[in-house]
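Only a single protein chain was left out; the remaining protein chains are all shown in position.
Read from first to last, the chains carry the letters A and B; within each, the first residue is number 1.
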Amino acid sequence: MTTAVPTAPAPAAPPAGRLRRHRPVLLLLAPGALALLLTYALPLVWVVRMALNRPLDGGAILQTVTLSTFTDVLASSHYWNVIGQTLQLGVLTTVFTLLLSYPVALFLARTTSRWRSLLFALAVAPLLISSVARTFGWMAILGNQGVVNKTLLAIGVIDDPLRLANNMTGVVIASTEIYMPFAILAMLAGFGRLDPELERAAASLGAGRFAVLRRVVLPLTAPGVLTASLLVFVLSLSGYVTPRLIGGGRVFVLATEIYDEAMNSLNWPVAAVLSVLLLLLFGLVVAVHLWAQRVLEARFTGRGRSTS
Amino acid sequence: MRSGPVARIGWAVLLTVLYLFLLAPVIIVFIESFDTSTYLRFPPQGFSLEPYRQVFANPDFQAGLKVSAVTAATTTLLALLCGVPAALALTRLRFRGRGAVEAAFLSPLLVPNIVLGLALLILFAPIPLTDTYWGLILAHLGVTIPYVVRTVTAALAGADPRAEEAAATLGAGPFTVFRRVTLPAIRPGLFSGGIIAFLLSFDETVISLFVSGHTVRPLPVAVLQYVEYRSDPSIAALSVCLVLLSVVAVVLVERGLGLRRSLRP
């Protein structure tokens, strides 16, 4: 295509050779690309554009280009409080989810039980169950008339119901359970290098059970845990159904605030500004994650070099 | 870790508690779904199938079920039509910027649904596409295509591209190769991707809240709005139905590409 070959009666090499060669690629990608452009890329541009408008009374919008809606939002202590609660929910949920998921993931990664597939399915199947249904289940567990309070009252441990719903406590408990399957999956995917032989090798070299855990298992599972933490943090920062239903209108996070501004106050510019802030927060979290991943990797390879 | 009997039992107890925690809402919902009382309380006051009858008699839920089923079926079909060719290009063709294109196709997974919902509302409202089937389907398409691309890509990676080349050398044109060789090989992946897309769309709540209205209101939105004001055993019964739907899906996915490969994060 680039050099003419003297011996060949070259069948008129098409000048649009590049296009001809890439036509199958373009044809195959076109439907998906078009759909994503329409349902994902374009809307995101629109939301950023909306954030630059000014809200007027009664849901009207002043078409303009200004950062004043941003500055208004950032000047309001209410929204800072919302951001604070969002971060609080994200951090608490992530910590508890990681703590509760790690043993399950570790178990699933190492077990040779013949029930392995079933146990795996039980652990991650909730992922495919409607979050509304699962959140409703938590309402039934955590409410004043719920399982926990009724049981504790009945056996006389408490005299008054514990406040487990309509507050941050309940939202964190329910969110933890909701995001556990995600964490378990992410951890399992990152546990690839974990091999029971390694633990046996370490034990044969004289490492006690705790040393094996600290020196072999933890470092090898760190990448999976890191991925899981990113996933859970990001999901819990933006979760809507659980804070709304379990929070009972008393827990204000960015997601519920975006919905209320957009659908109840009809204040689209402010909703858009909050969305952009949430996206920025996401970007920040991902950046920190990538940095942590690099540090972790450097540490692994660095150690490898010093010992070899 | 080999360990003594005490540690072994402790480990088993810990795992049992964690599994119970993980499955608690499903178990409780199941128990409450047969209650006879008019509001949710524990322990159940009696046993009846009345809650199930109520759910199926509720006109809001009936309408919601229809909307969700139609939306999910159409979305799945379109997501497959968009996602399968893209997965083919990403796995079988060499072109510059392939990594970037793949990242772009999976990137909607990184955007929170609450933001996507608002964004779609802002885009769709003036057209107007809100409160219409097409608006709902388009909105769901963005979040289902990445899953289809991912499962079908995984399936294609497991199928031998040499078999496709062999078919070509035997005289099969590109489309025949796909129909006669590629398609049979990736059928499990296609199936799993389709099931997941269907379920994702059927259960989608947050984005639907923004783009649906009173005429076209999918089931999860109807349930959410109902639960905000009252919670009774009929919702538990409905939740059990949703759980059963998911169980069926899990079994089908496991039979297809396998749960682990399909849900890989």
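Definition applied: a contact is a pair of C-beta atoms (placed from the backbone, for glycine too) under 8 Å apart; a residue touches a chain by one contact, two chains touch by 3 or more.
Just so it is clear, contacts and distances are computed from a predicted model.
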**Report entry** Record-based protein name (UniProt) of the chain missing from this complex, from "Ion-translocating oxidoreductase complex subunit D", "ABC-type quaternary amine transporter", "Membrane protein" or "SufE family protein"
**Finding:** "ABC-type quaternary amine transporter"
Query raised in the report: Of B:L14, B:A125, B:A163 or B:V251, which residue touches the hidden chain?
Result: B:A163
Query raised in the report: Which residues does chain B use to touch the chain missing from this display?
Result: 94, 96, 160, 162-163, 165-174, 176-177, 180-181, 184-185
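What we mean here is this: only the chains that are shown with their structure count from here on.
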Query raised in the report: Per the centroid of Cα atoms for each chain, what is the distance between chain A and chain B, given in Å?
Result: 16
Query raised in the report: What does chain B use to touch chain A in their complex?
Result: 1-3, 7, 11, 14-15, 18-19, 21-29, 32, 39-43, 78, 81-83, 85-86, 88-89, 93, 95, 101, 104-105, 107-108, 110-116, 118-123, 138-139, 141-142, 145, 149, 174, 196, 199, 203, 205-206, 209-210, 220, 223-224, 227-228, 231, 235-236, 238-239, 242-243, 246-247, 249-250, 253-254, 259-260, 263-265
**Report entry** Residue ranges of chain A in contact with chain B within the complex
**Finding:** 22, 24-25, 27-36, 38-40, 42-44, 46-47, 50, 100, 103-104, 107, 117, 119-141, 143, 145-147, 150-151, 174, 177, 180-182, 185-186, 188-189, 199, 203, 209, 212-213, 217, 227, 231, 234, 237-238, 240-241, 244-245, 254-255, 258-259, 262-263, 268, 271-272, 275, 278-279, 282, 286
